[in-house]
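Below are the structure tokens for one structure; questions will follow.
Of the protein chains in this complex, one is absent; all others appear in place.
By written order: A, B and C. Residues from 1 in each chain.
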Amino acid sequence: MSKNIPLISINIQKNDFDHGLEYTQLKEHSDQHGAIVTFTGLVRDMNLGEQVTGLFLEHYPGMTEKVLQKLAAEAAQKWSLGAITIIHRIGQLDVNQQIVFVGVTATHRGEAFDACQFLMDFLKTQAPFWKKEQRGSSAHWLDKRLSDEFAAKKWKER
Amino acid sequence: MSKNIPLISINIQKNDFDHGLEYTQLKEHSDQHGAIVTFTGLVRDMNLGEQVTGLFLEHYPGMTEKVLQKLAAEAAQKWSLGAITIIHRIGQLDVNQQIVFVGVTATHRGEAFDACQFLMDFLKTQAPFWKKEQRGSSAHWLDKRLSDEFAAKKWKER
Amino acid sequence: MKVLFFGQLREQLGVAELPLDIAPCSVRELRKTLSAKGENWESFLAADNLLVAVNQTICDQNYELSQDDEIAFFPPVTGG
Partner (left out) sequence: MKVLFFGQLREQLGVAELPLDIAPCSVRELRKTLSAKGENWESFLAADNLLVAVNQTICDQNYELSQDDEIAFFPPVTGG
């Protein structure tokens, strides 16, 4: 299987992103790629049974980009992809706002689904972001979820 | 796990769809749902090493909607989903045009990825659509792909 | 009964829809009856991978048809 080098775009930003625009850009690089899979993560209004009013996202500038570039390069090695877009927001976010976007194009859908899920699973466990959740008048740093660890580990058993 | 009844939207149409609009509608029903996964299938410019110039899509009106409704209901049984959107185009399509859209929202990303991929795997093997591909001056009805059969069978082993 | 044909099969037979006035029978018997319509019909309807739906639900050859049923024959699906 030929492994063309995909177009990789990675952005860490305070501003919101335009999902439609990101999709359009992926589609424009998809003449040979019949499948586009996107994942978007939003701020939920509930967590652990409590009302969430907002989220603060901190990261390690420099390292974040390095980790995401490495993950994208790994995905490009494992699957034949046309384009990879990763966007992660930082700073203060409100409920239902977009946090993260991962979009992938591939020739066949299995590759697009796998690559997108792989990127999300490892972004969750390796990229240096930290979430502080606001619930009413108090704020709590989130703990890592064991299910995220398991999701990432599954890729090593494949 | 509570299985709320998700908002299900299914459309078979000649006209193109607006990916951004479909995403926005999914997002609007996502207060409790932190994850949105979308799949889009496009007309590829190459197939089996030959240049593709277009695609004609025929379906079995009535049965198609029935099958897709049943698949959506099955997905809603298996996972806790907020919304399911399925759009499939019919008629004459050009290279790089959108053919199919499946979008799903869920509380966690694993469910959203699984449900979206489940819907696509069974849409491919159960929904009565037939593709006739135009390559230069000739046209060929496509054969089913064995990899699609395998993808659908994998769900039964889970 | 109303018999429908789709995709490549519709094209090969040159028929999309065929009204039929025959006695209730199984899908297998209907297939035999239709095969007698000519050489084309015989070979196309003999295809191993041919699917059949009755009233828009996939079923097998043993299904017993009624007078009001809508029967559809078609090749494996290739959408998505």
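A few points about this structure:
As a working rule, a residue touches a chain if its C-beta (ideal position, glycine included) is under 8 Å from a C-beta of that chain, and two chains touch if they have at least 3 such contacts.
Note that the structure is predicted; figures quoted are calculated from it, not measured.
Contacts of the undisplayed chain with the visible chains, over the whole complex, involve A.
Checked against the full complex, the one of A:Val52, A:Ala83, A:Ile99 or A:Ala115 touching the unshown chain is A:Ile99. Within the whole complex, the absent chain has one touching residue among A:Leu21, A:Leu48 or A:Leu142, and that is A:Leu142.
The set of chain A residues touching the chain not shown comprises 41, 57-60, 62-63, 66, 88, 99-100, 120, 123-132, 141-144, 148.
By definition in this document, only the chains that are shown with their structure count from here on.
Centre-to-centre, using mean CA coordinates, chain A is 48 Å away from chain C.
With each centre defined as the average position of its C-alpha atoms, the distance from chain A to chain B rounds to 22 Å. The residues of chain C that reach two or more other chains are 80, listed in rising order. Residue positions 109 of chain A each touch two or more of the other chains.
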